[in-house]
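Worksheet: the structure to be examined is printed underneath.
All protein chains but one are shown at their positions in the complex.
Coming up: subunit A.
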Amino acid sequence: MMFGFGEDNVTLTMDKPQPVSRLDTTVQGLVGTGVERVDGPAKVSGRATYAAEYRIDDVAYGVLVGAGIGKGKVVSIDADAVKSLPGVIDVVTDYDTFIRVSQQGGETEAPTQGVRDVEYFGEIVAIVLGETYEAARDAALRLPIDYETEEGVFAFSMEAERDGDLPPNNTPAQSAQGDVEAAMAKAAVTIDATYTTPSQNSAAMEPHASLAMWGEDGSLTLYGAYQMPTSDAQQLADALGLSKSKVRIVSRYIGGGFGSKLGIAPESVAAAVAAKRLGRPVKAVMMRQQVFDATVRRSNTSQRMRLAATADGRLTAIGHETTASNLSTEDYFEPAGISTHFLYAGENRLISHDLVRVNWLLSGSMRAPGEAVGLLGLECAMDELAEALALDPIELRIRNDPGRDPEKDVPFSSRALKEALRHGADHFGWDRRQAAGTRREGDWLVGMGVASAARANILMKGSAKVALDPDGTATVTSAMTDIGTGSYTILAQIAADMLGLPLDRVRVELGDTNHVPSGGSGGSWGAASSGSAVYLAAQALRAKLAKAMGVEEEELTLKDGQAIGANRQVALAELLDGKPIEAVGTIDKGAQEKLTTQASYGAHFAEVAVDVVTGEVRVRRMLGVFAAGRILNQQTARSQCLGGMTFGIGGALHEELMHDARTGKLVNRDLAEYHVPVNADVPDLEVIFLPERDIHANPIHAKGIGELGICGAGAAVANAIYNATGVRIRDFPITLDKLLPHLPAM
């Protein structure tokens, strides 16, 4: 192993495969089991503290005010009209400093600033401060604002001019290989269909919240609900004109993110500016409607899918031309073609991404940006192709499983797609699937669907410090976050196994930029990246302990607080001799991500029933079979997949943000009208993990799993609806009004 700096700061850059992982030979036996979450008792008893819940003396309550027009300028804000209301402290705005949009994840600069110009309905233009929440809210609702309205683009149209010359977004905007047109012209069987998906909202249960307070030295501490505190602090510092060392973000518990809390959101800067102006701490929590209006959406997409195949089902061409939407100042595009690059074989390929410019709120990352909607297009088109070929859809996928990346001509780091499809087919009872529209149980039309799952694997640079105290307890610290993914638990498991400690002898402290920097949580990179950092730090501590024992590191056995080697057993506390040891581990991406194509894979199976009278769709059962390298915790990994699969059900059947074509305003901006799956919508979902190790990904051999569960899940549901009814709906979500006209006559 290549160590970068001395023995206390260990850096591993993933330039070479790491065939040996110490986690395969440690004996404490925690990694890979399903131990309960270490933060569980705090969460279930209401003692876990989220951003808005810190008790801070003299806090002022801030309520944000969103613009009441879709495009134009703020002429004036009549603060005096509300300042005399009882309990109102002030109305604060800063036309230059307030951020117009949320920042995208991982950026180190401020997002677009300036709120004199209104670019979308609900853009945050002011914050009202009160001694109580009630006073501030009352004044915010009454605050008179004069606007100058302008013409805007409030409806999405494929006829509009498109902006295709965009910087890459995890995938290039445009890519072509061979000649798709020519291949389509001479193929035995072709599919040419357009799929559309609507805008969506992450709808994490905790609304965005910031509690800002300034120190006497001009430093800012912000308790926030943020997924990536290290880069978020850089964004916030840039927005406020501070050096990054002056900004501390604390995010110890985050009530879900799903991409919406990757970058700083408007409440952070508003709270910080107001706190400075007032000279006292300010707490700003977005109302649920403001989370919808003014944070971030997953873009709507229009996806033209073209597939060409030989009569025996070999793909000769894949075309995936996608169009999304965003504000004119923002280059982020929904990377809907991201997994189309490598999922199937086929010589001729065209994958493109264009943007239509609209005056709608920012589009950005929502759980599995790219795959979540892109696989609705690709995997439903594959189902259509299988139907056209009269070939089993699983067999079609297996026939087109490429041995190497079909565009980059490099090997896959690990890929168990075929195994997942076959294992799932056996387990699910796929052989009982009937021809489309032929299985009926009373009023219910019943069908089964399948789809592949794929999610690009990402490693993010990040660090973790592990300290071993003389009493034989370890402490892991990092600016990493746990957004519900299980970071606290899996990092404790890794440290415990590496150092041979029971789980309760390891403490994990996360979510604070005072700790060593981290890439945080997002893009499914969190567990593998921060887990590798903990692994490296612990490995360095093992080396020190081995030296104290007089053995080589690989000959050292650590278990239950005892060091064993060279026929000796010594308690760690004794070995440390009263002196703590610590090390910082840093993982960084390297040549391996170019030399191999890295992704997690799986297969989704769904059985649905469609009411022939009402068109109501009920998901009866679902199975996900996944291979994502080493599974660090069976229980938390399974829960991640349950959540992803449920997002898939939501995308297939329920979720759709509606934009008013007159103003761009979101019509359904709350949880009563933006429908996320509820308990009764979700049957008992089954999750199976296939054993796998990925030596190209990182030294712990794990790949991302947080988003794999959503990738392809909606397509399996949609394909099951087709199998049940013989009706192909290509406009998501598949609501009953779209199915009803096509169902068989009564």
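Here is the rule we use: a residue touches a chain if its C-beta (ideal position, glycine included) is under 8 Å from a C-beta of that chain, and two chains touch if they have at least 3 such contacts; residues count from 1.
Going forward, contacts and distances are computed from a predicted model.
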Next item on the list: Pick from "Monovalent cation/H(+) antiporter subunit G", "2Fe-2S ferredoxin-type domain-containing protein", "Peptide ABC transporter ATP-binding protein" or "Beta-lactamase class A" the UniProt protein name of the chain that isn't shown here.
Entry: "2Fe-2S ferredoxin-type domain-containing protein"
Item checked: Residue touching the undisplayed chain, where the options are A:Thr485, A:Thr597 or A:Asn723 -> A:Thr485
Check: Any idea which of A:Pro198, A:Gly224 or A:Gly255 touches the chain not displayed?
Finding: A:Gly255
Margin query: Given that one chain is not shown, which residue among A:Arg37, A:Arg349, A:Arg399 or A:Arg415 touches it?
Written below: A:Arg37
Checklist line | Sole contact to the chain not displayed, among A:Thr171, A:Asn400 or A:Thr646 | finding: A:Thr646
Item checked: Residue numbers in subunit A that touch the chain omitted from display -> 36-37, 39-50, 52-53, 55, 132-134, 138, 202-207, 253-258, 285, 287-288, 483-486, 635-636, 638-640, 642-643, 645-647, 670-672, 676-685
